[in-house]
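Every protein chain but one is kept in place in this view of the complex.
The first chain written gets the first letter, and so on, giving A and B; residue counts start at 1 in each chain.
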Amino acid sequence: MKELNTICIMCPMGCPLKIVGDGEKVEVSGNTCKRGEIYGKEELLHPSRVITSLVILEDGSVASCKSSSPVPKERIADVVDAISHISAPKTTKAGDVLLKDALGLGVDIIATGVSPKSGLN
Amino acid sequence: MDRLFDCVVIGGGVIGTAVLDRLACYDLSALLLEKEDDVASFATRANSGIVHAGYDCEPNTLKAKFNVLGNPLMWRDAELLHVPCLKCGSIVVAREREQLDELVRKAEANGVEVEVLDRKRTLELEPNVADEVGFSLYAPSAGVISPYQLAIAYADRAALNGGEILLEAPVVGIARTSDGNFEVQTPKGTFKARIVINCAGAYGANVNDMAGAEHYETSYRRGDYFVLDNTERKNVNTVIFPLPTAAGKGILVAPTADGNVIYGPTANDTSLGDTATTLESLDELKRNVPLSYKRPAFNKCIRVYSGLRTIIGHDFVIGESEKVDNFFMAIGICSPGLTSAPAIAEFLTDGVAKRLGAARKQNVVAELEKPVRVKELDDVALNELIKKDSRFGRIVCRCEKVTEGEIVQAIHSPLPARTVDAVKRRTRAGMGRCQGGFCCTRVMEILSRELNIPLTEVKKGLGANIARYRIKEVNDD
Partner (left out) sequence: MTELFYDVVVIGGGPAGMAAALAAREKGAKTLILERDVRLGGILNQCIHQGFGLHYFSQEMTGPEYAKRFSDAVAQTDIEVRLEAMALGLGEDRTVSVLSPSRGLEKIRAGAVVLAMGCRERTAGAIMLPGTRPAGIYTAGMAQKLCNVSGYLVGKEVVILGSGDIGLIMARRMTTEGAKVKLVLELMPYSSGLKRNIVQCLEDYDIPIKYSHTITRVVGSPRITGLYYAPVKDRKPILEQEQYVSCDALLLSVGLIPENDLLNGLDIEMSPVTGGATVDERRMTTIDGVFSCGNVLHVHDLVDNVSREAEIAGAAAADFAMGKLAERGKQYAVVAEGDVRYALPQRIHEGGVQKLFFRVGRVVKNCRLVVESGGKTLLSKKYMVLAPGEMGSVDIDASALEGDIKVRLEI
């Protein structure tokens, strides 16, 4: 039996949700609409987030990156750690896959942009 | 071998830099020791920036003497050194004419031109004085100057004329050797000197103690200020003072030489080193400004700051120690210290030069080369400049319209700017309404490139860095 207290993020209302249950049956209370119930169930059973972070390229410039799909919440720290060990060439550009199938989670780490080395040089 | 200087100046505030500047006109060797990473790092960078007329000083005091002598010297120096200033005059506002009588008497005794204005004439000069104001005392010779730019310019001219400046060199001890010379000790080395001049500001009494000179009890009074956006400048023409009290000249409203407006200072008794503003004193400002000025715009505040006045007795302490010969002092220099600076410097330098038998040098630099300020150039001159150096076409500070060229110029000036704050004081990059939110990172990049240091080594000032850790290496140290 798991229990979770959180705020619904489906709309600005921000209903305080209490979600109790297990794989079989989940009870959501505190919500004021159907969307809140769906959100609450998902947050209890399969909470996951898209991760965004940074990678330093070989030449010292900075690339932003994200996971290609949401990562289970409990693995976020591991994936962040895996990202910090990525080495990528200076030719990296937005859309490049920096890490394929991170930690076997079926999620790729993809470059989303590369910062210019310096605005002034 | 320790070098022997004719003169070591302790302290790089406006007094110390003015003294070095005047000493450098003589045929003698002079070194200024400053404990921080730039000159003008304490009281000189945080005061009202007023060039006082001198009507309010107690007659026959050093304050009166040096204020009155200093005022015209200040305007002349500002012109030669290209320091932003504005001879806008000042008014002291009062309800009744009689409240101004004492100031009028002092002005006469001090030989300062003043005029009592009735409400109508006051309003012609300053339309936004409070409704209660019936009369004002107008002093046309007063005005405002950028105090830190003045000190920096003194340091620059001194450096060009052979004066030496050592930064990050706090004096930790002063000894006297058998040959009668001083040994001034700093973590950067010991420097021998025939003459020592104590211009150490808030630390002046400590330096006196180190040298075995007269011991002074010092008290400190903090003053908090608001800086207003330059859009407020149009509402203030002159320096507006309330009637003075025992605590000082009171909370003024004034334009700044760089086009902002300030409200302040408060007067809070405190201890050495305290320049933290408090909720109470900021509230006090909000309550008191409207007493003399009816258009306070606290919502246009872009910065709060505070400075420390160092008070020894009722007057300046200026001259040679009676206990330690060849040890000179200019301490306890609170208001009107800024205005007095050039006069104090000339007085001390005359004495020192006579003592050393030093003659004036030929061919000293009198006028500094005018630094490029893109904002002040006309279109044709600007485009010619950009053709030669495109960096003058690259705006770094949006609010104050400061270019990369100006920042590089400051980093390579006679007394080089080596921190973000030092660049800010010289160029105004970061002084505008966004307070460096946009340009600070660009200034850091330029400093990093020009000084060839990593970005994590670029300091804001006073030794503190801004970009502290390289990402991904955060937990490696």
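Annotations for the structure displayed:
As a convention for this text, contacts are C-beta pairs under 8 Å (C-beta built on N, C-alpha and C of every residue); 3 or more make two chains touch, one makes a residue touch a chain.
Because the structure is a prediction, the values reported are computed rather than measured.
Checked against the hidden chain, the listed residues B:A78, B:I240 or B:L282 yield one contact partner: B:L282. Touch with the chain omitted from the figure is made, among B:T61, B:T190, B:N206 or B:Q435, by B:Q435. If you put the hidden chain back, the residue from B:V104, B:L243, B:I386 or B:L451 that touches it is B:I386.
Where subunit A meets the chain that is not shown, the touching residues are 6-9, 11-14, 32, 49-54, 56, 60-62, 64-66, 73, 80, 94, 112-113, 115-116, 119.
For subunit B, the residues touching the chain absent from view are 226-227, 231, 273, 275-279, 282, 298, 301-305, 374, 379-380, 382-383, 386-387, 390-395, 398-399, 401, 404, 433-438, 440-441, 455-456, 459-472, 474-475.
The working rule: only the chains that are shown with their structure count from here on.
Separating the CA-averaged centres of subunit A and subunit B is a span of 52 Å. Looking at the complex, you find that subunit B touches subunit A at residues 394, 404, 442, 445-446, 449, 470-472.
Every residue of subunit A that touches subunit B in the complex is listed here, in rising order: 54, 56, 62, 84, 118-121.
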